[in-house]
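For this view, one protein chain was removed and the others were kept in their places.
== subunit A ==
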Amino acid sequence: MELLSNLAHGFSVAMSMDNLIFALLGALIGTAIGVLPGIGPVATISLLLPVTFGQPATTAIIMLAGIYYGAQYGGSTTAILLNLPGEVSSVVTALDGYKMARRGRAGAALTIAACGSFFAGSVATLLVAWSGPALTSVALSFGPADYFSLMLLGLIISAVLAQGSVLKSIAMVVLGVALGLVGTDVQTGQQRFTFGVPELSDGLGFVSIAMGIFGIGEIILNLERPEARSVMSGKVGSLWLTREEFRRSVPSVLRGTVVGSVLGILPGGGAALSAFGSYMMERKLSKYGHEFGNGAIEGVAGPESANNAAAQTSFIPLLTLGIPANAVMALMVGALIIQGIQPGPRMVEAQPDLFWGLICSMWIGNLMLLVINLPLIGMWVKLLAVPYKYLYPAILVFCAIGVYSLNNSVFDVYQTLFFGILGYIFSKLRMEAAPLLIGFVLGPMMEEHLRRAMLLSRGDPTIFVERPISATLIVLCAITLLAMLLPGLRKGKDKALAE
C-alpha cells in the first residue's frame, strides 16, 4: 500500500503544470534528435544541461529523462521508414523494419514499435518504482569498502559491455578516473594537476568533457564523411496491425520487455545493448526465425520494446545507489550534483518529490510519446528534410553559449575545444568515450570511499575481501574479467555487437 501512496504523491508532483510542460518538452526534443541522425541523447543532454540550471532539480531531471526515452521512440521512426537508424539502439530495428516498409507495412511496423515501447516502458517504470525503495534499504547497509567494490564492478562491467576492445575500454575507464583527479583534493585541500589555473580547482568541467567529446567530436566526424540521404520509400500505409501480426508480436514484446529490463540495470548496458540482445533472442526463439531479415514483425517488436524498457530501468542503479549505468546516466549524476543533490541511497528518503515524481513522469512521458509519435509521424519525417549543413552550426552555437554560461568564463569554451580534439583522436583510434565519462564521474567517489575504507581498516587492504558484501562484489569483478579472457565468450560478444 505504501507503494500506492508513494505513486499518488509522485503523480501529484508529475502532474504539476511545470513538470508536465517540461516532460512534454523533453519528449519532443528526444523524438526530434532520435529522428535526426548525427546527434544523440548524450550530446543533446550535455547541450541542455546548462539550460536546466534555472529550473528546480525535479523539473530538470524530468526533462532530461524525457530526452533519453524520447530518443528511443524517435530513433525507430527513421530506422523503419528510411533504413536510417537515428540512434544506435535502433540499428537492429532497421533490419526488419525497413523491409516491412518496403512491403508497404511501414504503418504496422511503426505502430508495433510505439505500442511495444509504451508497454515495455510502463512495465519497466513499475519495476523502478517497486525495486527502488527495496534496493535502497540494502544500499544503506553498505560501508565504504562495499561501495568501492560496487563501483569497481560497475566500471568493469561497463567496460566489458562497451563496443570494441575490452582492454581499451578498461584503459579508457582508468583514463576517465585519472581526469577526475584534477582539482582540489577534498581531504587536504591541496591542488592536484591544476597547473596554477584557478578555473581548474573545481576539477575539469563535466559538461565540457561531454560536449567536447560527444558533441563537437561527432560533428567533425560527420562532416568528414558526408552521407547521401536516402529518400523515403513509399507511403506509411495503414497504422493498424492485422490479427496475424498482432498475434505474432505479443510474445516478442513480452520477451523484449524482460530482456530490456534486465540488461538496462547492468552497468554499461542500456538501450543499445538490450535491443541487440532481444533481436538475437527473437531470432533463436521465434517460430518465424527464418523470416528474420526479410521483414519479420518480431524483429521490430522485440528490440523496440527492449530498448525502451532498458531506457527506464537504467535509472535504477542511479536512483538507488547513485551509480550511473551508462553515459546518459553519468550526465544525470552531473545534473544532480550541479543542482546540489548527491545521488545515492539516501535520495529516495531525502528527495521523495524527485524520486517518485520522476517515476510517474516517465509513465506520463511514455503516454505522451505514444500520442506524439503515431498520429504525427509525418511531421517527424519532414524533420529529416533539414540538411546537416544547417544543423551542425546550430549545435555548435548552443554548445558554445551553453558552456560559457556555466561559469561565465571563456576558459570553459577553450576547455570544450580541447576535449573536442581529444574526442576526435579517440574515435579515430577506436577508443570508446562512454567508459571514460563513467570513469570520470565515478572516480572521485571511488577515491573517497577507498580512503575511508583504508582508514577504517588501518591500512589493511584485506577489508575488501573480509566484508561479505564487498567480497561477493570483488568475486563478481574477477569472474567478469576472467570470462572476457575466454576466447569463446569474447567472440560471442563481438558477434553480437557486430550485427
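Keep in mind that, in the parts below, a contact is a pair of C-beta atoms (placed from the backbone, for glycine too) under 8 Å apart; a residue touches a chain by one contact, two chains touch by 3 or more; residues count from 1.
Following the convention adopted for this analysis, contacts and distances are computed from a predicted model.
The listed options are "DNA-binding response regulator", "Redox-active disulfide protein 2", "4Fe-4S dicluster domain-containing protein" or "Tripartite tricarboxylate transporter TctB family protein", and the UniProt record of the chain not shown names that protein "Tripartite tricarboxylate transporter TctB family protein".
When the full complex is taken into account, the listed residue touching the unshown chain is A:D185, out of A:D18, A:D185 or A:D202. Residue in contact with the omitted chain (choice from A:V177, A:L241, A:L358 or A:V441): A:V177.
Residue positions on subunit A in contact with the hidden chain: 51, 54, 165, 167-168, 170-171, 174-175, 177-178, 181, 185, 187-188, 190, 192-193, 216, 219-220, 223-224, 387-390, 392-394, 396-401, 404-405, 408, 410-411, 413-414, 416-417, 420-421, 424-425, 428-431, 443, 447, 450-451, 454-455, 458-459, 461, in rising order.
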